[in-house]
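Can you read through this structure? Questions will come right after.
Every protein chain but one is kept in place in this view of the complex.
Labels for the chains are A, B and C, by order of writing; each one numbers its residues from 1.
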Amino acid sequence: MSDRKIYPNAKAALDGILKDNMTLMSGGFGLCGIPETLIDAVKDSGITGLTVISNNAGVDGIGLGVLLESKQISTMISSYVGENKLFAEQFLNGDLEVVFTPQGTLAEQIRAGGAGIPAFFTKTGVGTLVAEGKEVRNFDGEDYVMERGLVADVSLVHAYMADKEGNLVFRKTARNFNPMMATAGKITVAEVEHLVEPGEIDPDHIIVPGIYVQRIVHVPNPVKHIEKRTTRPRN
Amino acid sequence: MSDRKIYPNAKAALDGILKDNMTLMSGGFGLCGIPETLIDAVKDSGITGLTVISNNAGVDGIGLGVLLESKQISTMISSYVGENKLFAEQFLNGDLEVVFTPQGTLAEQIRAGGAGIPAFFTKTGVGTLVAEGKEVRNFDGEDYVMERGLVADVSLVHAYMADKEGNLVFRKTARNFNPMMATAGKITVAEVEHLVEPGEIDPDHIIVPGIYVQRIVHVPNPVKHIEKRTTRPRN
Amino acid sequence: MAWTREQMAQRAARELQDGFYVNLGIGIPTLVSNYIPDGMEIMFQSENGMLGMGPFPYEGEEDPDLINAGKQTVTELPTTSYFSNSDSFGMIRGGHINLSILGAMQVAQNGDLANWMIPGKMVKGMGGAMDLVAGVKKVIVVMEHTAKGDPKLLKSCNLPLTGKGVVDMVITDMAVFRFDKSGDTTVMKLIELADGVTLDEVKSSTEAEFETHL
Partner (left out) sequence: MAWTREQMAQRAARELQDGFYVNLGIGIPTLVSNYIPDGMEIMFQSENGMLGMGPFPYEGEEDPDLINAGKQTVTELPTTSYFSNSDSFGMIRGGHINLSILGAMQVAQNGDLANWMIPGKMVKGMGGAMDLVAGVKKVIVVMEHTAKGDPKLLKSCNLPLTGKGVVDMVITDMAVFRFDKSGDTTVMKLIELADGVTLDEVKSSTEAEFETHL
């Protein structure tokens, strides 16, 4: 197995594939399972006018928060962005466009985009702002709204482990949006905590087959953030 | 953890949920990963007029072949049924209705049915018999045909291992249609080769969460059939 | 002389049934997990991709890779499974979750629910709420009966909707209402008063029209 997909660092892994006004997908839920190293490298690249598809927008100074701070994002497609003060400011003064999308619809749009489904129907959002301007159709007595599949020029994902073919596995709830986004990027770049040889991951346990991953960067021991540290007392 | 989902044998696992003219989904690809013990119990139940959704129809005397032999099936929704002689006979003399569906469309219809998607668009089959009578719509310059989601009254699946909560894992290509079918049955019955306590399967490795599985029957050491035994010489 | 938050959660817990798969929203709904009746097996789903959610971890055992939909650190149980967000919402939208308990800003007498947006104020987004109310078999709202003295149970919602006709039951600090649907009509029924609360008090705090079935 060659090392063709392996890049020495995040900057190299993004070299030649970033440009102004492109569409990026970025995995993660809150600060859990976000491709933080790759996001920081996007910041360093200086590209602007980005459309970013991501469930959340990071927090001030972490994750996509840094791209908001640097005003590199012009449009966010997200379900919930409540944790970010800069976001609020840019949104209210019109610097940032936001397409609020129900979380399940967003997840399905990304899955559809990767799977060659240009549109599908869902009951989520029927009769709400979300359905305005969209086709609503009745199937078997119930109304559904048509939603489109989503793809990205580049998808950035975070995985727990990859082999050199790009087969990915995730850890606990850090899986979240990463698997679908890997399938929906024209180019998918994965930052991985552990990089192993092909054959070291049981093929029945692989979540994302390597066909979806074009570039891999090994980021051992990343700093992982906890947004809301909740604990219980030891009696 | 209670044993509420565990049934002592296939007959008991199907008790009270079978009726004439119902729709069954049956997992497997060819003879690989088929719920053979459950199919045999359906035969013994004597119910007739079945609509069966399954990629294939078994072979003479094995799998769904036994339900064809006993004339319990009136409609098959399948992508390929070439291996079954009885099938050909019943189909040609009109005893059996067959809805031929492209394999990927069939897989997606089942996945959609389980996931609350009543319809989706695919480019598969545009301009062919498969698209006749269905809506064709252009998205971004390309034509797509609308296909409906599929659900079943009862889904029969085969898994390699389950815990008592019904969390399922599959082995190699015996996974095939089983995971989606588990999600698309109003009631899903799983026959499993290994039955373990909750916690014995790594939660990152679970393919079908137990929420989709209502009944489990332990079938240790099932006979597994090989349709086309192909080998290579040891140099 | 009304129910406390704990009592509201306790009342909601009476709607649990053995073997239920349940999604709890943040706030009072989260407290419901403290009142699971003895001997009942309930599995909690977290829409970010987890079924079989355990309690908060002991201090020092927090795992950044293990959070709930409210971004709080949680723990794993023997029954736990993990999956992607698309699989999670397939589960929700496909009608596999038995019960969703969540908060609300407004509920209308036809079962409409508003809980995600106040126009002109900062909008945080709907998260998974629209999918949950559209997809889950039974939706229970747990909320204060009024907000700063204004009724939250209305003839019709004036805030943007989260879902149309989706509410099956409302539990407030004053009362419990059931929404009975038959065909296109929904009837809102008062079925229970909180301890020490009178029917007149409920009527004067409620804009919505409801039948009384105490």
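Heads up, the rule we're going with is that a residue touches a chain if its C-beta (ideal position, glycine included) is under 8 Å from a C-beta of that chain, and two chains touch if they have at least 3 such contacts.
The structure presented is a predicted model; accordingly, all values stated were derived computationally and were not measured.
K.L.:
Could you tell me which of the visible chains the hidden chain touches?
P.N.:
Result: the unshown chain touches A, B.
K.L.:
Have a look at B:37, B:78 or B:188 and name the one touching the chain we're not showing.
P.N.:
B:78
K.L.:
Could you tell which one of B:48, B:70 or B:173 touches the chain left off the display?
P.N.:
Checking the options B:48, B:70 or B:173, the one contacting the hidden chain is B:173.
K.L.:
Going by the touch rule given at the top, which residues of subunit A touch the chain that is not shown?
P.N.:
Residues of subunit A in contact with the hidden chain: 1-2, 4, 111, 113-117, 163, 165, 167, 183, 197-199, 203-204, 206, 209-212.
K.L.:
Going by the touch rule given at the top, which residues of subunit B touch the chain that is not shown?
P.N.:
Counting over the whole complex, subunit B touches the hidden chain at residues 29-33, 55, 78-83, 88, 91-92, 98, 100, 102-105, 107-108, 110-111, 122-130, 160, 170-180, 207, 224-234.
Methods note: only the chains that are shown with their structure count from here on.
K.L.:
Touching subunit A and subunit B alike: which chains?
P.N.:
Shared contacts of subunit A and subunit B: C.
K.L.:
Taking each chain's centre as its mean C-alpha position, how far apart are subunit A and subunit B in Å?
P.N.:
32
K.L.:
Give, as an integer number of Å, the spacing between the C-alpha centres of subunit C and subunit B.
P.N.:
Chain centroid spacing, subunit B to subunit C, equals 35 Å.
K.L.:
Determine the centre-to-centre distance between subunit A and subunit C, using the mean Cα coordinates as centres, and give it in whole Å.
P.N.:
Computed value for the inter-centroid distance: 28 Å.
K.L.:
Can you list the subunit C residues in contact with two or more other chains?
P.N.:
Each of 76, 82-83, 89-90, 92-93, 135 in subunit C touches at least two other chains.
K.L.:
Quick check on subunit B: which residues sit in contact with 2+ other chains?
P.N.:
Those would be 115-117, 203-204.
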